[in-house]
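For this depiction, one protein chain was excluded, whereas all remaining protein chains were kept in their positions.
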Amino acid sequence: MSISRRRFLRWLGAAGIGSTIGKSAFAAGNKHFEGYPESYGILHDITQCVGCRSCEAACNKVNKLPVPDRPFRELSVLNEKRRTTATAYTVVNKYEVPGKKAPLFRKSQCNHCLEPACASACFVKAFKKTETGAVTYDPSVCVGCRYCMIACPFEIPAYLYDEPLAPRIMKCTMCYPRLMQGQLPACVEACPKEALTFGKREDLINIARERFRKYPGRYIDHIYGETEMGGTAWLYISSVPFSEIGMREDLGVTPAPELTAGALSAVPVVVGLWPVLLMGIYAISKRKEVIFQQELDALEEDARSRNREDI
Amino acid sequence: MNKGKHLLRRACILAVSIVFIYCSSLYGSGQVSAVSSGARADLITLDAMKMFGKLDKAPVEFLHDAHTEALAKNNRDCTACHLKENDRLFPKFKRTADTDRIEVMNVYHNGCISCHGEMRLAREKTGPVECDDCHREKPLNSSSRQPMGFDKSLHFRHAEAQNKKCERCHHEYDEKEKKLFYAKGKEESCRSCHKAETKDTLISMRLASHIDCLNCHLENRSKTTPNGPLDCSGCHDREAQQKIRKIATVPRMDRKQPDRVLLKSVQKGLEAGSENRNRMNVVPFDHQAHETYNDNCRVCHHERLKQCNDCHTLSGITEGKEVNLENAMHRVDTSTSCQGCHGLKQEDKNCAGCHALMGKARKKADDSCVKCHILSVIEKEEMLDPDGETSLATATLESRNRVNGTFSEADIPEKVIIKHLSREYAPVDFPHRRIVNTLVNNIKENKLAGYFHTQDGTVCKGCHHNSPASKKPPHCGNCHGKTYDEKNPLKPGIMGAYHQQCMGCHQEMGITKPAGCTECHAVKDKPIVSRGL
Partner (left out) sequence: MPDNTMAAKKLFTPFNVVSGSIIIAGIVITIMRFTMGLDAVTNLTNDNPWGLWIGFDLLVGVALAAGGYVTSAAVYLFGMKKYHSAVRPAVLTGFLGYSLVVFALAYDVGIPWRLPYPFLIQQGTTSLLFEVAGCVALYLTVLFLEFVPAPLEWLGFKKARELAVKLTLALTVLGCVLSTLHQSSLGALFLIAPSKLHPLWYSPYLPVFFFISSIIAGLSMVIFESTLSHHYFADKMDAAHRRENEGVTLGFGKSASLVLAGYFIIKAMGIAGGNNWHLLGTSYGLWFLVELLGFVALPSFLYAVGVRNRDLKLIKWTSAWTVLGIIINRLNVSLIAFNWHLPSSQRYFPHWMEIAISVFIVTVGIVVFRFIVTRMPIFYEHPEYMDITEKTASTEAIP
C-alpha cells in the first residue's frame, strides 16, 4: 500500500478529531435518576375524587386560560372522555367500571416525570426538570417542532395550532411560579376532598403505602407513577386496575431518554469510524486502479519487446 | 428474454398463492363454526391427564347437561357413560380409577369419539371427532359454575328427609380396618376430611359429594317427595341456587354442643407441678347465640368441630398451620377469627359510615379489649369444673350491658354552623342532633354495636375521632389545619377533613342525598373562583 506518510497522518488526525466531536450520551449505562432530593410530587387518590372539577376551574383561573363555553360546574361534560387541550392543562374524566356501583373519576395532567420524554426530545432544551420536581416549559425558545408531543407517552402536551405567529405548547406547570412563592399548586388547594396530596415524593410514596395498610382491600396494591417510565412526580392510587380508568399499564419502567441513548451513542462512533472506513475503501479502489494500470503497462511492454524480437 | 418472463410469471404466481394461503389460513381458523353458549354452569374441564404430567393438548371443554339432555332424547341414562362401583354410580367417565396415562386417554378417546362417530353416521347433531375441535386452545364457553354447599336450612331439610338418620351421609374412617363406619355424636362437615384433591383412598370433595348426593337423588327419583337435582345446573347454577327453598327459622342442630363457655388460653386442666399458662383474662363466649349468626359451623370451625385452642396453641403447632392462638382470635384479615368476623359486621351499611373511615388495620390494645376479656385471670387453684365454668359464663354474659351510650338530648347540640372556611360557599347548617339520633337509631337493635358502645360518647367518636370521648369534643379545626402540613403529611387539612368525613360517611352508608356541592352549602353571591387565592 503506497500512501504517503503525510496523507496517512492527515487521515488519522481527521479520524481522531472526528471521534471527539460528538455528543456525550449515556449509552444504556447503570445510571438511574431517582429525582432530585427534596423534590415534590402530588399523590392523586382516585377513591376520593368525586368529579367536581374544582381543580379544572382553579387551574383555568391561575393560568389565565380562556374561560370555556360550558362552565366548570356543568358535570355533564364528564360524559365524554376528554384529553388535555390548548385551553385545559388538566381534565377530569369519568369511568364506569364493571363491579362498581358508582363511577370513578380521575384527574389527568402532565405527570412531571423524573426523566421526562419531552425534555429529552426537545432540541432546544425548552423543557427543564426543575429541582422542585416540576417540568417547566420555556416558550421563548420553542421552535414549534412538536417532537415533545410525539415523545410524551401520556399524550399530554397540547399545541396552540390556531395561533399563526406565536404558537406554543400548553401543559401543566405544577404551578411552578406558585411553588416558588411557597404556595400550593392551584388544583391541590382547590380540591375539596383533598384527593390530591402535595408533598415530597418519598413522603407521598410512604403515605400511599400507609393508606394501603390502613384500608386493606380498598386499593390496588400499586402506586402508578412509582416506576412507570422511570418514575413520575404525579402518583396515583386506585381501587380498580389502572387500565380500567384510562391509564396505560404497558408503558414499562424504562425512562424515555434511555430509549434513544443507544442511537445517540452511535453518532460519535460513526463520525470517528466512517471516514477511516471510507478512505480505506477509496485507497483500495485507487490501489486496484494503479495495479491494473501497471499490469496494462507490463503487457504493453511485453508486447513491444516481443515485437522488437520479431523484427 | 422469454425464459426470464416465464420464470417471472411463475414466481409471481407462486408468491401470490403463498401469501393468499397464509392469510386465508389465519383468517379462516378463527371462523370455524362452533356453537358458543357463553357462560354455563355445567362446564367441566377435562384435564384428568394432568396427574400424569404436562398436557400435550389443551384441556377439553365438556358440557355435561347438554350431553344428559341429548342422551335422554335417545332414552339413555347415566349408565351410558358412568360405571357402577358398589352399586353406586361413579362420577368419573367410564372408569372407576385413573390407572395410567395411555389407558385414561384411551377411555376418553374411545368413549367420546365412538359415540360421536355413530351419531354422525346416523346424521344426528353431535360433537366433534377432530382433535382440535375438542382440544381447543381458545375456549368457546366460560364456566358460571357456583360452588355448592349446605347451609343450616338445607342441612335441616335433608336431615328431616332422612328421619334424622345421620349415618346416611356422615361417616368416619377406621385406619386399621380400612373401612368407613358411623360414629354417633362425632358427625363433622364433609370437608373436614374430603379436601380438594384425592389423596390415596381419601377421595376428593368433588368425587365424594357427587357419589353421595347424586346417588341418593337417583334413588329418590321415583318417590313422590321433593327431590334434589340430578343435572349440573340444578345445584351449580346461580339462579337455581337462589330458588332453593329456605326454612325461615332453622331449629338448633343437636350435636351436644355447648351453650356458653369460658375461652381460656389453655383449655385442659394442668398437671400438678407444671406452669399455669392461663395468664390472659378469660372470655365468656355465647356459643348458642353465635350459632344463630352464621349459616354453618365451618365459618368458625373451619377444619373440624373442635375447640380452637386444640390446634391453635399459644405458640402455634403444625396442626394449626403454625397460627398461634392470639392470631387465630384477633387477625382482621380473615373471617374465621373473632375480630375478623366482627370487622366484617362493621361493613354493614349502618356501621360503615363511621367504621370504614377508621381503617381496618389491627388496633393497638386499648380499653375495648376488656369488652371480651371480661373475667380476670384464672389461677390454677381456681380452676372450676365444666358445670361451674358454664354457670360463670352464663352469669357474666347475661349481666353485660348492651345499650349504646349517648349523652342526654340537651347535651347534644341541635345544629352546628360550620362557617370558618366559608369563601365561595355559604356556611353549612349542619343538623347535628338529627344525624346523631339517626345513627343511634340505626344500631339500636344491634347487639354487637351495643356491647362496644356502652360508654357515653363512644358513638360520638365516629366523627369526633382521635380524641377521648367527651361531652364537649374538640372542633375539627383544632387538629386539622391548612391543606399541606409538611410535618404531618398523613393528616388532611380542614377542608379535606370535612369533605372526606362527611362525603365518605354518606358514600359508605349509601346515602344519595345530599348530592353535589350546593345541597350542603349554597353558593355565595360571588361567582365561582378557585380556592386559596
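By written order: A and B. Residues from 1 in each chain.
Note that a residue touches a chain if its C-beta (ideal position, glycine included) is under 8 Å from a C-beta of that chain, and two chains touch if they have at least 3 such contacts.
Small disclaimer: the values here were computed from a predicted structure and weren't measured.
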Checklist entry - Wait, the hidden chain, what does it touch out of the ones we have here? => result A, B
Checklist entry - Which listed residue (A:164, A:182 or A:217) would be found touching the missing chain in the intact complex? => result A:164
Checklist entry - Among A:46, A:77, A:142 or A:208, which one is in touch with the chain left out? => result A:142
Checklist outcome for this item: Among listed residues A:63, A:130, A:206 or A:260, the absent chain is touched only by A:260
Item to check | Among A:32, A:213 or A:288, the residue in touch with the chain that has been omitted | outcome: A:288
Checklist outcome for this item: Touch with the missing chain holds, among A:83, A:100 or A:306, for A:83
Item to check | Contacts of chain A with the absent chain, listed as residue ranges | outcome: 2-4, 7, 18, 23, 25, 83-86, 117, 119-126, 141-147, 149-151, 153, 155, 157-168, 248, 250-252, 256-257, 259-260, 262-264, 266-267, 270-271, 274-275, 278-279, 281-283, 285-290
Next on the checklist: By the contact criterion defined above, which parts of chain B meet the unshown chain? Give residue numbers in ascending order.
Outcome noted: 1, 3-4, 7-8, 11, 15, 19, 23, 26-27
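Just so it is clear, only the chains that are shown with their structure count from here on.
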Item to check | Intercentroid distance (Cα basis), chain B paired with chain A, Å | outcome: 46
Checklist entry - chain B touches which residues of chain A in the complex? => result 48, 50, 52, 54, 57-62, 71-73, 102, 183-184, 186, 188-194, 197-199, 203-204, 207, 210, 213-217
Next on the checklist: For a test of understanding, state which residues of chain B touch chain A in their complex under the given definition.
Outcome noted: 332-333, 356, 359-361, 483-484, 486, 489-490, 492-493, 495-497, 499-500, 503, 507, 517, 528-533
